[in-house]
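My structure is below; once you've seen it, I'll send some questions.
A single protein chain has been omitted; all remaining protein chains appear in their positions.
Chain lettering (A, B and C) follows the sequence in which the chains are written, and residue indices restart at 1 in each chain.
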Amino acid sequence: MIRVTVWNEFRHEKSHEAVRAVYPKGMHEAIADGLRKDSGLKVRTATLDQPEHGLTKEVLAETDVLTWWGHMAHGEVQDEIAARVQQRVLEGMGLIVLHSGHMSKPFMRLMGTSCLLRWREADESERLWVVSPTHPIVAGLGPYIDMPAEEMYGEHFDIPAPDDLIFVSWFEGGDVFRSGCSWSRGLGKVFYFRPGHETYPTYHNPEIIKVIDNAVHWAAFAGNNSVAPFYGANTKPLQTIVPKKH
Amino acid sequence: MIRVTVWNEFRHEKSHEAVRAVYPKGMHEAIADGLRKDSGLKVRTATLDQPEHGLTKEVLAETDVLTWWGHMAHGEVQDEIAARVQQRVLEGMGLIVLHSGHMSKPFMRLMGTSCLLRWREADESERLWVVSPTHPIVAGLGPYIDMPAEEMYGEHFDIPAPDDLIFVSWFEGGDVFRSGCSWSRGLGKVFYFRPGHETYPTYHNPEIIKVIDNAVHWAAFAGNNSVAPFYGANTKPLQTIVPKKH
Amino acid sequence: MIRVTVWNEFRHEKSHEAVRAVYPKGMHEAIADGLRKDSGLKVRTATLDQPEHGLTKEVLAETDVLTWWGHMAHGEVQDEIAARVQQRVLEGMGLIVLHSGHMSKPFMRLMGTSCLLRWREADESERLWVVSPTHPIVAGLGPYIDMPAEEMYGEHFDIPAPDDLIFVSWFEGGDVFRSGCSWSRGLGKVFYFRPGHETYPTYHNPEIIKVIDNAVHWAAFAGNNSVAPFYGANTKPLQTIVPKKH
Partner (left out) sequence: MIRVTVWNEFRHEKSHEAVRAVYPKGMHEAIADGLRKDSGLKVRTATLDQPEHGLTKEVLAETDVLTWWGHMAHGEVQDEIAARVQQRVLEGMGLIVLHSGHMSKPFMRLMGTSCLLRWREADESERLWVVSPTHPIVAGLGPYIDMPAEEMYGEHFDIPAPDDLIFVSWFEGGDVFRSGCSWSRGLGKVFYFRPGHETYPTYHNPEIIKVIDNAVHWAAFAGNNSVAPFYGANTKPLQTIVPKKH
């Protein structure tokens, strides 16, 4: 059972009628509802305005994979909590960063770059092409996902070269974007997934939920955490070291 | 249930008493016995001197992951069958190449390089360090694997830069080696794993079997094969293309 | 002075009036003329119908970087000469593969994959976005290159994940393509660059020539060839190896 925490800034839904119309309970509930159809997941939600943004040490300790949607209030996320999320990723928690989360504090801290990009709100169609067909994140999809209308995000996207480039988006207006990218950071895995502008029903789209669900399974820790206790420790040599004459 | 075919050249065991002493039934049976303890695998073996090297189209079609050990008779592998293995990898079969298999025809065809390396038979100790702790291939191991004695393989190893570098070996005599490397090729995944000189009981070592078992699970196809039918096909545009004036 | 050999199949220009109209002396002469404006390069050409396809051992030995355009006659390239080109790349020659050269024998041998892709001849516009701005191949360009009309190449492009992904193309009809990709193979560097359908004046475009010129400078050997003599050689240990008790 993978324990998932779906985090949402949850502000647009309160202040913008058009957003509330699409996501009456908030984007987090749409995403969580989608993931709850997978009986292998145990899903809860957390939002910015909860105490400690809903991300207490206890919650994070019990979270295998965290998904993150934020936009208008990135600056209100406390630095201490952003650092806490970063630290949990380094310890092995998976992190799935959605859409405008590219400028969130945890993602920026993990990437080390500006994470800036070009964008345009023009109600244009997007097609996400699979370019890494062996990756488990694309299991069960066709060769691409069509979004009838979305916000445009365009290159150059200022991120470290991804360990795996999984999707590349085409936009009606003439732009492309590396829209599905994965990285390892410490013992944790990070996946960035582009779609999800708040005025579109993106998180009601079964293909988008499928990708996030696949990503949860991929990002849940399945590696080797025996290396962790060695961090910074001194260590006994395997064999006798011959003293040098200086 | 993952269907594994363990392939072995099976010549050293017939011609060298010292090898037969370690692997009386052949290295393939030692590896297969190790993998058979995993109830999620269905394991069979195949060897060079069988018709079509035991790798008929039917066998390959029913193989999810193929492991390969060869050395003294690389040249006797028929080109047609090497090409068949390569093609099956591109279609999604996993391939785990062991030790001296670095110069096997299927591996060299998939890599495109000379796959040469430096080597030394000096009965020296090897330590395989985990350098990619998020990778599922290293699950359940400690921070390294110690081999009390092995043949040395040293850099430069002439391979394409691996998609993931998973193990780096230290050798007593002063050498290092990228001893666990993975790549995607087409719809297939390839893992090269260094240890396994025929005169040492390497494939009786539970940690080595653990790595191969992990690699089988990792290499079994779990991606998206919907892209395959598009290979080479013409394709209908998503939107109207405006004719150009030349 | 970098010695460049521009190779062209040189068949479409002879058999198709429309192609000859665009490239009266052949595509190779258009590319070579473009590169000759760079006084740091010494440029010659070679074509399929010359003896040994113009790629004798002597020519290759004197070639620092080879560019390759082929299409309708890939099958007529002799296997021996394809292997010779591959071997020279492994020894340090740069290789720049253009457009339909993605199915050429030397490129396929170096990649190990099918190199298949989707395509469409629909006279559509292409925009090549720079996604790796630190790479010297994109020096002197803007954020993208616009091609008013080209053949479409679309994903999935069955290549090994590039070491560096440099350009991603957008096509009018709804497709994207990894149109500038680089790899190291042995001591050699390989760059694939997508544009160049024979019926368009692509190689008269100064931006396209700029990319090829940059790629020549990048691909010319500038590394360390001292590793080469070690290939396959036995090697003396750095320190005394303690004999093991078996």
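In this text, a contact is a pair of C-beta atoms (placed from the backbone, for glycine too) under 8 Å apart; a residue touches a chain by one contact, two chains touch by 3 or more.
The structure presented is a predicted model; accordingly, all values stated were derived computationally and were not measured.
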{"item": "Touch criterion as defined above, residue of C:R127, C:H156, C:R178 or C:H197 at the omitted chain", "value": "C:R127"}
{"item": "Per the touch definition above, residue among A:D33, A:E52, A:D123 or A:E207 touching the missing chain", "value": "A:D123"}
{"item": "Listed residues B:H74, B:R109 or B:H156, member touching the removed chain", "value": "B:H156"}
{"item": "Touch list for chain A against the chain that is not drawn", "value": "86, 90, 109-114, 116-120, 122-125, 148-149, 152, 154-156, 158, 160-161, 163, 172-175, 183-186, 227, 230-235, 237-239, 241-244, 246"}
{"item": "Footprint left on chain C by the chain that the document does not show", "value": "125, 127, 130, 132-136, 138-143, 146, 163-164, 170, 172, 184, 187-189, 221-228, 230, 238-239"}
{"item": "Contact set of chain B toward the excluded chain (per top definition)", "value": "127, 129-133, 143, 154-157, 161, 164-165, 168-171, 174-176, 178, 239, 242"}
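Following the convention adopted for this analysis, only the chains that are shown with their structure count from here on.
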{"item": "Euclidean distance of C-alpha centroids - chain A vs chain C, Å", "value": "36"}
{"item": "Between chain A and chain B, centroid-to-centroid distance (C-alpha), Å", "value": "32"}
{"item": "Where chain B and chain C are represented by their mean Cα positions, the distance between them in whole Å", "value": "29"}
{"item": "Where chain A touches two or more other chains, by residue", "value": "127, 130, 132-133, 143, 164, 170, 239"}
